[in-house]
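Report on the following structure.
In this view, the complex is presented without one of its protein chains, the others remaining in place.
Up next, chain A:
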Amino acid sequence: MDEIVAEYIRRTVLKIPRDEIKTMLQTWGFLSERQLQTLNFHQTKDNVSQDVAQLCEDNSVDIKQAAVLDIIYNHIYPNKRIWSVYQMNKTGEEMDFFDLTDFKKKFKRRLQSALKNVTINFREYEDNAIWIRIAWGTPYKKPNQYKTSYVVYHSQTPYVFISASVLRSTLPLLCQALVVASNYHDIREMELRSHCLNSLKDIVFKRYSQTFQTYCPRPLQERNVAPESVDLRIIQENRNEKERIQRVNREVFGDGPQPKLEFAQYKLETMFKSNPKMDVLDIKEPFRCLVKFSSPHLLESLKSLAPAGLADAPLSPLLTCIPQKARNYFKIRERKGIFPGSFVSP
């Protein structure tokens, strides 16, 4: 058993960039400062990881402690996983005090009553985020530590961020446990997915910069204004148009940095409108088509389209409504508009 745990630790350490290994082990706190001094962090990562694993094995580490190291790694590097956002719903107005111990107890009890072989770890962070790590097993096999799901929940908000593992079948169980533990009634998956967890939080918690019409505007931050060329022979031909584009862009996107999304997907089920003489499609059926925009930073690239002259300002509301509607997966049907996802109770 020790060897399996040690091997798990070794593989976790291998994922960490070499310069970060020492700090992360210190945060973990399982190995004392004195023991950390005995390790040589300047060797190859392979050797470092083996030394760490050996040291942990000598100190009889157990799986729960090893899981804490995994949580710490995933908290610092959350962008290696894809996160989906789920929204919980409750009827009634009870504003109950959120009790952390109660939440943890209920969650564990619910999950373990359905499936005995799970490893569950909790870790709380300063920004009121509760991180939950679950390693799944089956009724007959021990939990597989390499197939983990992560849940991030901020108390008193209806949103949960889940990074499911490959085992999608465990998702309903997880959702049910969350609903019960946090005193909500049901939960549904929002059409919002990304690698960048903080950006997802920014979108649903409305922490990104929005512009509102007001008489007392907040003072604008220093913008890098390119110095106007003093040479009077140079005239900006389209100055008015450029200023209009800047103004419209700022109204739509705001002044601050945009949340980071990697893609937006539009599933079109609309009729193909063609020249009747061309007669491409005889059948009067919706032309099914999928349009996917991908980018390292989708919203920033959309923001720079109009100023770069690649698109007209204002952009199509289908693109600009992404942060406000908190979704990046859309289904577009004929004339009826955009359909939201439906509520599913476990």
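Simple rule for what comes next: contacts are C-beta pairs under 8 Å (C-beta built on N, C-alpha and C of every residue); 3 or more make two chains touch, one makes a residue touch a chain; residues count from 1.
Here, contacts and distances are computed from a predicted model.
*Asks:* Among "Clathrin adaptor mu subunit", "Glucosidase 2 subunit beta", "Centromere protein O" or "BING4 C-terminal domain-containing protein", go ahead and choose the protein name stored in UniProt for the chain not displayed.
*Replies:* Spelling it out: the chain absent from the display is recorded in UniProt as "Centromere protein O".
*Asks:* Touch as defined at the start, partner being the missing chain; which of A:185, A:206 or A:292 qualifies?
*Replies:* Counting the whole complex, the residue in contact with the absent chain is A:206.
*Asks:* Looking at A:8, A:131, A:159 or A:253, which residue reaches the missing chain?
*Replies:* A:159
*Asks:* Of A:26, A:270 or A:324, which residue touches the hidden chain?
*Replies:* Only one listed residue reaches the unshown chain, and that is A:324.
*Asks:* Just the residue numbers, please: which parts of chain A touch the chain that's not shown?
*Replies:* Given the touch definition above, chain A has residues 93, 95, 97-99, 126, 128, 154-159, 204-206, 210, 212-216, 218, 324 touching the missing chain.
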